[in-house]
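Left out: one protein chain. Kept in place: all the others.
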Amino acid sequence: MNLKDLLSPFYVWQRAFEKPYTSMRPIEERPGSPSYRGFHINVADTCVGCGCCHTICQNDAIDMVPVEKYSGNKGDSGLRPRFDYGRCCWCALCVDMCTAGSLRLSNEYIWTSREPADFMFVAGVEEKHWQDNELGYRREKSYHLYPPRRIEMEMLSPDESIEGFDEVVKGYDVEQAKKEADRCIECGMCVATCPAHMDVPDYIKSIRDGDYDEGLRLMYRTNPFPATCGRICTRRCESVCPVGLQGDSIAIRWLKRHIVDQVDAKDYARILNDNIEENGKQVAVIGAGPGGLSAAYYLRKKGYEVSVYEAQDKAGGMLRYGVPGYRLPDSGLDKDINYIVSLGVEIRNNTRIGTDISFESLLNDYDAVFLSTGLSVPSSMRINGEDHPRVLSGLQVLADAASGRDPGIGNKVAVIGGGNVAMDASRVSRRLGADVTILYRRRISDMPADIEEIHEAQEEACTIVTQAIPVEIMDAPDEKQVIIKWGEAEMVQDPKGGRPRPVLQEDRMHEDTYDCIISAIGQGSNLDYLSKEVQEQLAIEWGRFTPGEYQHTSLEKVFVGGDVANRTADAISAIEDGHHAARGIDRFLRPEMYTELDQEIS
Amino acid sequence: MTQLTGHSASLDFSQPEPVDMSSGKYVKLWQGPQHPGITGNMSLELTLDGDEIIECKTHVGYLHRAFEKLMEGRNYIQNFTVVCRIAVPEPAFNEYLYAEGLEQLSGIEAPERAQWIRTLNLEMMRLASFMMWIGGQSGAFGLYTVPNWTIAYRDYVLDLFEEMTGGRIYHMYMVPGGVRFDLPKDFDKRVKEVMDGAEKLLDQVERVMYNNVVFKARSKGLGIITPEMVDPYGIVGPNARASGIKRDLRKDEPYLVYDQLDFDIISGTGADAYERAYLRLQETRQCISLIRQCMDRMPRSGPLQAEMPNVLHWKIPPGETYVKAECTRGEYGYFMVTDGTEYIRRVFVRGPSYTHAIAVMEKLAVGTNIADIAGLMVSLHTYPPEIER
Amino acid sequence: MGNLTSALLERLERDFDITDITERHERLTTFKVTRDHAETLIRELRDREKYTHLNFITCIDYIEDGVFSLVYMLQNYVTHTMLGVHVDIDRDKAEMTSIHTLWAQAWTYQRELREMYGINFPGSPRLHEDFMLEGWDDMPPMRRDFDTAAYSTEHFGHVDRESEEPRQYMKVQFYPNRGGDEE
Partner (left out) sequence: MLKITGADDIPEQEDVLANDGLSEEDRKLFSNARPKKYEPYPIKAIEDFANWARANSLWILGFGTGCCSIELRPLMTSRFDISRFGVAGRPTPRQSSVFVIGGYVSVKTLKRIIRSYEQMQGPKFVVALGSCPANGGMYFDSYNTINRLDLYIPVDMYINGCMPRPEALLHGIMELQNDIKAGSCDGANRYVENFDWYKANQKKIIKNWNMPDYNW
């Protein structure tokens, strides 16, 4: 022992003169750091309730609970996360995973209670004092738990594509599809939104696993037109896909198409293995569009003998005659239809009800009848000169192009309308060599057509003139031409809060000369094949049926579906109508199969 | 040059004969789990002859949470939040090793800047851990002033962590593929401030604690680890280095950016509790130097995360790896086996306390007396949670 | 360094029939050896090849093959390389030679393996004492077929909380009439 060691400890006294470590009022003085992971904040209006936080939470601390206020909003599951702080570990994986970016953490960290069950709250719905805290952990922009960007789809360049009717989209290869499928977060909001409730996450999983057989089986459970929908579906699923909120939504449509592309048509029978037990009952289907054939497929699977009556010379309806080949080539459509036919569904082409065979005789001959005759009559523009010979209907141009006939449009074309038919007609006209101008009453953002369709039309050098209202169609000096008089419009806010209305500006009128004018402003139904009495018995509003819960009508044995019976007028809704009508018809014709089930439900 | 210890045939490490308790000569005493002189939550079953210990048995398991089992049921990203809880005072090493293991198995490489930040994080962790240890060691020998300095000062390091990672104790910062977010603004200034203070504090601690006649008297000659013991007992880290074995994974098998940092392996020859304590003080100073180097040499910008697949379906091809890092107590290792699914097949966490607190402690305790047990225990620097996981 | 190991591996292949030699990373090579050869091989690695440090002993449960794969991780401080020695043992008759005489710390690992997997190491000290658990009367918990969540629910209870799936809940919200039918 030396003296130095003995004295050294007394050095502690030096510290008596230094600033003490003690923070005098720690609770007030020390808020969490700016990136502190404290209690949760959820901006409930931004949140869509996809449940990703629930999925990623390894502590099972997050439940999704219904919140009345948000139920039924588009793209919103109506659920909101409830946090259990008897489980949470503040790892903030939920924040990193949050697709909507609504979830973050505050830097608040003090919560005491005498009751453990208190530590549970629906963030953003139940008031908490840290709700407006600006500091706290947020996901760094560059950090992602799933790839936010879509795998680029290879497409023909606009120059190549207007050369002909080759399909523009090339489709994913296996590697690309796997990568795209990997982005799916399996929330299931697409399933809920899809009219047909296709098992999207499940078939996307089958792509990840490389099990295309399973993928095809899953798709056929709810949709017998995967090749078609994989190309032209309006994909409401993608519009609600939460991955799209802070990135690109999953390319659900292209993935669906990828599965079909990977499976050879001759393997369908083996994979789907649809065993049909005949039940001896017959059903007639009027209209071989997606609705009719979907009903035919599911009825056939249940053992019905199905005859489909079609006025045109080929099955497919609007899919064949309304959708141009560069979007949906015949090979794709035929793949779907051929499989349905291969199950023993009889399609009678070139048979028009009302002329070739009467509706009443079908009613007598069959146990049930399903009507899905679609919308085939172009709507009128209601302006003078509309019946000018150089005014063509968009549907007619498309049908002619699809059948290989020359629609005779000339070299300079004006297309009127902003829907998909207008875009299709424009792009078909481009392919036939014409210069195209699209006239639309409102703005581009108001167009009902798919935004991609609009972009592609623009890329293919279709000129879009917006806020242009046609006023009159007049004879041109050259009888192969026509003059359209149109006026510029101003958008006027609707005082009642509806969407803005275009108002014609009388002082800004234009007159342009075109080789022809293609009108594509909508379609209506043609129900002339039904007699007056029948029409009266079927509830018809504005040319459309209003079917009951099982697509049934007030006339016994008659079921309806498709564009003629719904408000959405797209293929996937028609397919679901057909499927649902098949369920309804089965319930109607074989109620004995359902009595137990119904009792269970009630 | 690495020194070798080899296995000497003369070294006897068989278990001692059971003590004849019925003779009435001996007393059995449990130190822990509820005892102020025990690190964490574990217990020592001591058999005493007077106040001399003739047998010591370590009992663990009070903190067993079955991490390895739980991890088998959680997917890869979920586990990243679990692992840090394995060693409470030093979670960062767990985070790093888990991330590193996954990156090796799945062929992902963390970007350079992320590697630097990870190194910085680990060294700060080491600093915080040593500060707490110094407090513990001096407290165990009855000097209660030093813990009031170092444990309080450790809190300033934790403040840095809070800014850097968003968490005080559990950072959950080193994600597989990189780090979660960038260093905050003006972080280097605050690091500098804290480091300068720490340096000053360590000088004070050296004077008050290491030169203290009481501390010297009690720690010198206590718990001598001979170089021959090192390999058979699996002794690693400062415990081995204090016995003259120059081994440091940061130097021997450089990971992260340690090959771009200037430091030497610190070793001593005293082999007793004092030497170990002094070595740790020097290593604490080394930490400060390494942290400064990291702050100076780190690339100013660059990506922080590698491109990652969707973590919800992240599958890693079958493989097996053992990754290790030098933590404050020596080799900390993760043995990981994957089988191609979304879940890990097997994780085994090798904490240095596993041997230090059981086999080594049981050996060294014999012959010491009851008053020194707490000091000896701390001098081996053990953390029970990493033993039992 | 790599050459050193490969020469060694060649020799081991000859003398001990080691199989499945895999280089896991530049410092770690694993291989498989039969149960009978294991102890001799490990002893030889320790005494002749300077693999003097036992990092750990652990076990992987390959329930689908009916084996426990024991892993002995050995470290060489000269070349700074590691060898992972795998020994497959029968899952039903889980027994392995104890190496507590080779390393003073080995018995701890063996005690843990006995408790967590039910592997017997005859002769290993204090093998049957409780290690981490106390009064455990169920299947050794680290075995793959032990369900920890079910055990926890049964013994420690759980709070009833309900969570909705967006998939189902939202479907009923948007298509109230069509939620019920599946086929």
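Letters A, B and C name the chains as they come in the text, with residue numbers starting at 1 for each one.
Keep in mind that, in the parts below, a contact is a pair of C-beta atoms (placed from the backbone, for glycine too) under 8 Å apart; a residue touches a chain by one contact, two chains touch by 3 or more.
Being a predicted model, the structure only gives us computed values, none of them experimental.
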Name every shown chain in contact with the chain that has been left out of the document.
A, B, C
Where B:Ala152, B:Ala306 or B:Ile370 are the choices, the one touching the absent chain is B:Ala152
Have a look at C:Thr34, C:Thr79, C:Thr101 or C:Thr148 and name the one touching the chain we're not showing.
C:Thr148
Those residues of subunit C which, in the complete complex, touch the missing chain
132-138, 141, 146, 148-149, 151-153, 155-159
Would you write out the residues of subunit B that touch the absent chain, in ascending order?
33-36, 40-41, 61-66, 69-70, 73, 82, 85, 88-89, 132, 135, 147-149, 151-152, 154-155, 158, 168-170, 385
Suppose we count only contacts with the excluded chain; which residues of subunit A make the list?
20-23, 26-27, 30, 58-61, 84-90, 109-116, 118-119
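Simple rule for what comes next: only the chains that are shown with their structure count from here on.
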Thinking of each chain as a vertex joined to the chains it touches, would you call that graph a line, ring, star, complete, or other?
complete
Please tell me whether A-C or B-C has the greater number of C-beta pairs in contact.
B-C
Quick one: which chain's Cα centre is the longest way from subunit C's?
A
In whole angstrom, how far does the Cα centroid of subunit A sit from the Cα centroid of subunit B?
55
Centroid from C-alpha atoms only, then distance subunit A to subunit C, rounded to Å. What do you get?
49
Averaged-CA centre spacing for the pair subunit C and subunit B, given as whole angstrom:
23
Would you please write down the residue numbers of subunit A that are in contact with two or more other chains?
none
Multi-chain contacts in subunit B: which residues touch at least two other chains?
none
Residue ranges of subunit B touching subunit C (in the complex, touch as defined):
2, 4-7, 13-15, 60-61, 64, 66, 68-70, 72-73, 104, 229, 231-234, 236, 247, 252-253, 319-322, 324, 331, 333, 335, 337, 345-346, 348, 350, 354-355, 358-360, 363, 388
Quick one: which bits of subunit B touch subunit A in the complex? Just the residue numbers, please.
74-75, 77-79, 81-82, 143, 145, 149, 152-153, 155, 159, 162-163, 165-167, 170, 172, 175, 180-182, 184, 204, 207-208, 211-214, 216-217, 303-305, 307-313
Write out the stretch or stretches of subunit C touching subunit B in their complex.
22, 24-25, 27-28, 30, 46-47, 50, 52-56, 58, 60-61, 71, 73, 77-78, 80, 82, 84, 101-105, 107-108, 125-126, 130-134, 141-142, 144, 146, 148-149
